[in-house]
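A protein chain is absent from this complex, but the other protein chains hold their places.
Chain nomenclature is as follows: A and B, assigned in order of appearance, with residue numbering initiated at 1 for each chain independently.
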Amino acid sequence: MNDIAFTSSSNGKGAPRSLSIAMLGSGGSGVMTAGGQLLDAAGQAGWYGMMTRSSGPQIRGGEAAALLRLSPQPVETHKGRFDILLAIDWLNADRFVGEIILDEKSIVIGDTGGTVPDAISNMGGRYVEIPLSELAKGISGGRPNMVALGALAQLIGLPISALEVVLTKSLKKKGQEAIEASIAGINAGAAQASEIPDIPDFSVTPSPERERWSITGNEAAGLGAIRGGVRFVAAYPITPGTEILEWLAPNLKKVGGVLVQAEDELASINQLIGGSFGGTPSLTATSGPGLALMIESIGLAVASETPVVVVDVMRGGPSTGIPTKSEQSDLNIAIYGLHGDAPHIVVAPMSIGDCLFTTQWATHLAETLQTASIVLSDQSLGQTRALIERPADIAFVSGGRTITSKSEDYRRYVVNDSGVSPMSIPGTPGCQYTADGLEHSPTGTPSSRAEDHIQQLNKRKRKLDQFDYGDHWARTEGEGEIAVLTWGSSTGAVSEAIAMLEAEGHKIRLISMRLLLPAQPERLAAALSGVERILIVEQCHGAQFYHYLRAHYDLPGEIRSMAVPGPLMIRPDDVYSELKAWENE
Amino acid sequence: MNESSILSKAELLARTLTMLSETVDRYDLFADQMDVVNNPEAANIFRWLSNKQNSRTQVVQKLSEGLELPHISPWDYDWDDAINTEVPGHSSAHYMMTPYHTLSLAIDVEQSAANLFSEIERTAQSPETKKLARGFAREANEFCDYLKVKRSEHPMPEAGWDEDHDPPLLLE
């Protein structure tokens, strides 16, 4: 039984035991809503998990998939293979073939009378029909997605009571009738599913009861921003970053901050610079095209030493690319996009929960070092909802950046050992200065003198180079002579692949870099000490991370690049196979 | 300026003080401008003019001691480039101006000032104001004559004095 659903091992190592479910439907079938409810109910029942949305290009009525993975342990990535595929209808379902892999052990559920597309039935799996529409019709206000939800709950051993809790909460506004209709649908689906013969035991043992959060990477980034002190946000809507803004708009209000919807990205980045100049920590969220538009003014933030944070939720590029799918291909522009010598911070969260920490840290670094921080999140982190353990409360001390009382002989860009010169906040008497994107003298007066240029260049570089970034620079785990170097959202797949190999007795190091700029050659050299083989994993066609590493670091031993473009995510099996193949050469 | 509005000595003093101190500021600014464009001859004359004007300002300040001078908002004065020239307008400077031009500029200023004070003397109601205005007009005329003598020490520039063989520079 377990061998169907779980990749597991007896010694406690290996990939997390888990169950993967895909729900398909089109044109208002409500699979996204049902998927979200299933995830939350699983959380209620003591499980961990995640849910990713996948959809066609239509604004309404398009085909959609809710991809879930449930587990007694936290999970950071999907598996390629799915245990259960349930389709409310099969319209355009073949578009998801690359994303949803089935095998002969999978169960495929469809509405009675439907026709499974060849592309799906060819993958294998046992086909079962449930009269979803018919059962829904029998209930006043009943809907097929609720019947499907009940059927899935029955199949995976999820208590109906957990679903009732979630539905009562989410349908509160629609009224008691709607709640009752939904629950009736769930019960009908569950009853029907209980009659399906020979269903394997998919049930997951709940883990001990601990506070659990249901959060997306985009929401986590928003919370990280507020925890980091951000009180001013200006932004222009863009997929897949918009949810950061949607979360921030009402929540900033609660903490005395504000979000301004700007006329374009040029305006949003410059509004941040204005807000920050006034002493208010400021952030924006965007995606690749928006970042490209902001680049000139990120240079202004660097030159004028005005802290700003830009969260880039990356999507497939170049140009408009694939807005709803993930890719790690904005690394180059984030690191090298600025004209001139413009040292700044580039960081990347490596899991959904880590979007909180990394955004908070990026804000702390921008504020402390008076520079621009770019956070490279991506669509897969941003738009995936996960059930995670309560994130730790971390507070950074960002003191010393500002002066708010009169100071004699104030010079805004004074050259000192730390490279960080005190920034006076408007309203402070006697410390007026003009922030400038022109090269300037220590007082801020425009200057094209060689001496001023070299002094200010050195100062802006020194403040970043000398700062102690501590252990936050990377996640490093494991030992052995093989290392996998990765970053961002690819970390989940790498980590799980390594766990699979460790279960087979291999020793492999994981190094996922959170701090990408400034480069940390000494730290990475120490982490790679004794390594003979390095696999570099990234979701990007141009191997930007590989080239970045080659440019900034001395890497020991044999090096191999695994650079895979989106829109299909790198899965643990892909990394596992790559490492196995290399081993067997 | 609507001269009939000049009713009191205090008001005339307030206006004269503002006029003189603005003129000092303007000469200082012109001197700075000439420094920036590497025209030391004109810069020196503007500094000298500023000092002269500053001494006159101090005299008027002495006259005003013990009096409460009214505050007059800038827009309640009429002087500006378009109408009056008791204060030199910003547009009267040129980066290649010669001492001749510099002194001519100052002569025009003094001439205008003398005319203005004469007009005030003619139209003012109070004898005290009339007397004061007469004195200011005389001073302006005397300084004007002195400047004319100074100017005669410099040749009048020929046509084409402002020809620059290089084009303007690119900055940004």
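Observations on the model:
Just so we're on the same page, a residue touches a chain if its C-beta (ideal position, glycine included) is under 8 Å from a C-beta of that chain, and two chains touch if they have at least 3 such contacts.
By definition in this document, contacts and distances are computed from a predicted model.
Missing chain, UniProt protein name, picked from "Multicomponent K+:H+ antiporter subunit D", "Oligopeptide/dipeptide ABC transporter ATPase", "Protein YnjB" or "2-oxoacid:ferredoxin oxidoreductase subunit beta": "2-oxoacid:ferredoxin oxidoreductase subunit beta". Considering the whole complex, the residue from A:17, A:69, A:227 or A:509 that touches the absent chain is A:227. Touch with the chain that is not drawn comes from one residue among A:114, A:275 or A:419, which is A:275. Checked against the full complex, the candidates A:196, A:258 or A:543 give a single residue touching the omitted chain, namely A:258. Touching residues on subunit A toward the chain that is not drawn are 40, 43-44, 211-215, 219, 223, 226-227, 231-232, 234, 251, 253-258, 260, 262-264, 266-280, 282, 296-297, 299-300, 304, 387, 390, 393, 426-438, 444-446.
Against the chain not shown here, subunit B presents residues 5, 25, 29-30, 32-37, 70-82, 89-95, 97, 167-172.
As a working rule, only the chains that are shown with their structure count from here on.
Separating the CA-averaged centres of subunit A and subunit B is a span of 68 Å.
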